[in-house]
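A protein chain is absent from this complex, but the other protein chains hold their places.
Naming follows writing order (A, B and C), and every chain is counted from residue 1.
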Amino acid sequence: MKLVYFAWVRERLGKPEEDICIPGEVKTVSQLLEWLKGQGEEYAYAFENIDVIEAAINQEHVTHDASLEDAHEIAFFPPMTGG
Amino acid sequence: MKLVYFAWVRERLGKPEEDICIPGEVKTVSQLLEWLKGQGEEYAYAFENIDVIEAAINQEHVTHDASLEDAHEIAFFPPMTGG
Amino acid sequence: MVCRVSVQKEPFNTADETGILMSDQPDIGAIITFTGKCRSEGGRLSALEIEHYPGMAEKAIRSIVAKVTERWELIGVTIIHRFGLIAAGDDIVLVITAAKHRKEAFEAASFLMDYLKTQAPFWKREHLSDGQVGEWVSAKTSDQGALQQWENIQPFASC
Partner (left out) sequence: MVCRVSVQKEPFNTADETGILMSDQPDIGAIITFTGKCRSEGGRLSALEIEHYPGMAEKAIRSIVAKVTERWELIGVTIIHRFGLIAAGDDIVLVITAAKHRKEAFEAASFLMDYLKTQAPFWKREHLSDGQVGEWVSAKTSDQGALQQWENIQPFASC
């Protein structure tokens, strides 16, 4: 699974993207965030407050209850500040 | 007193402005409109529906109950359609 | 607050006017231009003839600007209103508002246009494509309604 990160999420993780094998029981965005938190210090730091993390699946903004089925690119980032 | 007219009020009267002597008992815009209506056919036509006539005194938009005291230029015109 | 008001026969250049308004104003975060144009109405109109009350037109616009600056914190306002014969496709009116934030700029520009429609002494008459001089444009009830909405909202010194 391709994961991509932006803004301070990217900075805290120290990388803009990675390919990662996700266990089969991780089926939603929120389950993925919980699982990622356990993958090391930098993940614990980046995802310490899951409520402020926004997600996109296949470049479409989704809520945390979205299913990972059919996902080939998952993005995590802080609230957007465009305009 | 200088009276000035715009748009179809001007057209119906056949003149853009005139100097006119107003009787002393005419003290408000609405009294002036009523008095003007009696000054000939073209006035009766221009002011047939007084409710749609807007007025300005000394180039300031006023309501029909405004006093003519201190007026040196009175304007009558249809509702404005600027912008 | 920088303010420029012009009532003129000549066309205006929006880019030039925007540049003038923004020069040396590093704290402008939002700038809006509104341009009102003469529509052809599907080919029915060749032009609009705009009559105005010289003197009062500029005074009325300045008093509308005064209302706006009471309600919103603006860095600059420009209003240019043309008169005379304006061909279909040509510009009639330009409103520019500049502020720190978008909300003020949007609300002020919209307020200015609503007030210009009914509170500035201009009158439009249609010129038809067949060469005939058409009717004077009637005031729209919806324009009066737009004004009423602003009157019903309490003004704030800064929103």
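What we mean here is this: contacts are C-beta pairs under 8 Å (C-beta built on N, C-alpha and C of every residue); 3 or more make two chains touch, one makes a residue touch a chain.
Note that the structure is a prediction, hence the values are computed from the model and not measured.
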item	value
Omitted chain - touching chains that are shown	A, C
Residue touching the undisplayed chain, where the options are A:Glu18, A:Glu42 or A:Glu60	A:Glu60
Which residue of C:Pro11, C:Gly29, C:Pro54 or C:Gly84 touches the chain not shown here	C:Gly29
Given A:Ile20, A:Ala44 or A:Met80, the one touching the chain that is not displayed	A:Met80
Contact footprint on subunit A, counting only the chain that is left out	4, 6-8, 56, 59-61, 75, 77-83
Interface with the undisplayed chain - residues on subunit C	14-15, 18, 26-43, 88-89, 100, 102-103, 105-106, 109-110, 113, 146
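Methods note: only the chains that are shown with their structure count from here on.
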item	value
Chain pair whose interface holds the most contacting C-beta pairs	B-C
Separation of subunit A from subunit B, taking each centre as the mean of its C-alpha atoms, in whole Å	72
Chain centre separation (subunit A, subunit C; CA means) in Å	48
Euclidean distance of C-alpha centroids - subunit B vs subunit C, Å	26
Residue list for subunit C, restricted to those that touch at least two other chains	none
